[in-house]
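Data block below; observations after.
Apart from one protein chain that is not included, each protein chain of the complex appears where it belongs.
Now for chain A:
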Amino acid sequence: MTSLTAKDKDAVRTFWAKVSGKAEDIGAEALARMLAVYPQTKTYFSHWKDQSPTSPSARKHGITVMTGVADAVSKIDDLKGGLLSLSELHAFTLRVDPANFKILSHNILVVMAIMFPTDFTPEVHVAMDKFLAALALALAEKYR
């Protein structure tokens, strides 16, 4: 996949500045949708008492994930280096199949479209899609 251009990074940082205040809601919604629309993703959360999309565990986890995304925005100039320890966590401990990064990314984009319909233009969409793909790639870096 292509690397992020300066234009992409600007678009991501600008859009993120607009939406970061709602990061927790975005994360919780995106995770809830992932569990609802792609039920196979629930297999990673068998340790939760309540795996329903609106459970407190799901909300908490959505927030955790989105905090990671926010961090990645600040490290956009070196995602591989910046996300090294997160990659090790996902590779050796969590062992989430990287196909699921794509699924969660899609749901993050859907939530952004819902919450920011006028700001989430096609140009912002492509920049965010590229960014999330680059993020996923950095997360999968240590897998093999």
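Definition applied: a contact is a pair of C-beta atoms (placed from the backbone, for glycine too) under 8 Å apart; a residue touches a chain by one contact, two chains touch by 3 or more; residues count from 1.
One rule holds in what follows: contacts and distances are computed from a predicted model.
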From "MN-Hbbeta4", "WD repeat domain 75", "Aldehyde dehydrogenase" or "Protein YIF1", the UniProt protein name for the chain not displayed is "MN-Hbbeta4"
In the full complex, chain A touches the hidden chain through residues 32-33, 35-37, 53, 106, 109-110, 113-114, 117, 120-123, 125-126, 129
